[in-house]
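Of the protein chains in this complex, all but one are displayed in their positions.
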Amino acid sequence: MTVALPRVSFLSDTPLATAELRRSLEHRSAGAVVVFEGVVRAHHEGRRVTGLEYTAFDLLAESEWDRLGAAASAAHDVIEIAGRHRVGTLAVGDCAVWIGVAAVHRAPAFAACEWLINAIKRDVPIWKRERYGDGRVVWRHDPCSAPPQMPIDGNRVAP
Amino acid sequence: MTVALPRVSFLSDTPLATAELRRSLEHRSAGAVVVFEGVVRAHHEGRRVTGLEYTAFDLLAESEWDRLGAAASAAHDVIEIAGRHRVGTLAVGDCAVWIGVAAVHRAPAFAACEWLINAIKRDVPIWKRERYGDGRVVWRHDPCSAPPQMPIDGNRVAP
Amino acid sequence: MPVTVRYFARMAEIAGCQSEEVSPVPATAAALFARLTQVHSFGFGIEALRVAVNDRLVGWESSLHDGDEIALIPPVSGG
Partner (left out) sequence: MPVTVRYFARMAEIAGCQSEEVSPVPATAAALFARLTQVHSFGFGIEALRVAVNDRLVGWESSLHDGDEIALIPPVSGG
């Protein structure tokens, strides 16, 4: 009998359960765990940030994360990868994104973790709207993201 | 009045309080936190590991950690650094070392964290004795550590 | 049967909606975008965008069919 397990999703509209995410990386062969946390800062380019909001193209964000995780696993000698990104309204100090990699050795864990967060910021369809101290609310569209050429056939930057 | 604050030490003979260490990195300007955890693996070079023990030259281990933290801070644009290393008896799955770096941006956080764990493994006077499934107990002395030339005047590898 | 266009973030603000229907169906994603730019001043050229059809990234020359859902993806800012 095949049981459809509940799928763990990349996007979360509630605060990230970082301790639980860390536990998901436990493995008897894992000698190295590297975690990246992106946190909402109080300032951006000199302006005071009072809060922000992430919105996503849900289905594509999930499939892009799956693609990036598979690419990182194929390129680096890692055991487990876990990642979660907030959507919704966040305050300064909130964790916006959590990426963890477990490996036998530390070098591939560092390499895969850093590649993943760079790739997420480049490819995964999530957008940030920042609220500033002066009342303005601005969508961010990072010009380095969303590569102009089509990414359908995989990675433009080797993982 | 000058108050002598209790000094946080690098070595710990009790399980590492990783959640508390993570909290010590909180800062309003910190947009990126990178954490490395070294965990006791169940195998080493094909042998089953049943446990291990770390011993240290305490005073020098503390001063070497202070030196490495200062070197990493001088070389990278980081906000906070925290680190802790277990001594005593550990079981498979226990956290042996925890290194965390908070920075405004992620690149220096990754670079400083990876440099620090490499530098610790090279310089800090801590030794591991592994217990194997066959009953043998072996001190490890990694040949890549303890550089032959004197390190008194700082870093042999640029942080 | 029309196609549905989805907008995100700043593009949704400019379009004034999260999605809209377009018919008759343009031959390709590029032709669809060309038609939309006659209505909306997106501030993003085709070279800055990606496009997905039915939740999958595709090339701009992909042909469109009745009922397709086309998502225009401006530069992202997650992480």
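All chains are identified by letter, namely A, B and C, in their written order; residue positions are counted from 1 within each chain.
Basically, a residue touches a chain if its C-beta (ideal position, glycine included) is under 8 Å from a C-beta of that chain, and two chains touch if they have at least 3 such contacts.
Keep in mind it's a predicted model, so treat the numbers as computed, not measured.
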Contact list for the unshown chain, restricted to visible chains: B
Among B:16, B:49 or B:117, the residue in touch with the chain that has been omitted: B:117
Touch residues of subunit B, complete complex, unshown partner: 38, 54-57, 59-61, 63, 85, 96-97, 117, 120-129, 139-148, 150-152
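Operating definition for what follows: only the chains that are shown with their structure count from here on.
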Relative to subunit C, chain with the most remote C-alpha centre: B
Chain-chain pair with the highest tally of contacting C-beta pairs: A-C
Cα-centroid distance, subunit A relative to subunit B, in whole angstrom: 26
Inter-chain centre distance, subunit B versus subunit C - centres from mean C-alpha coordinates, in Å: 50
In subunit C, residues with contacts to at least two other chains: none
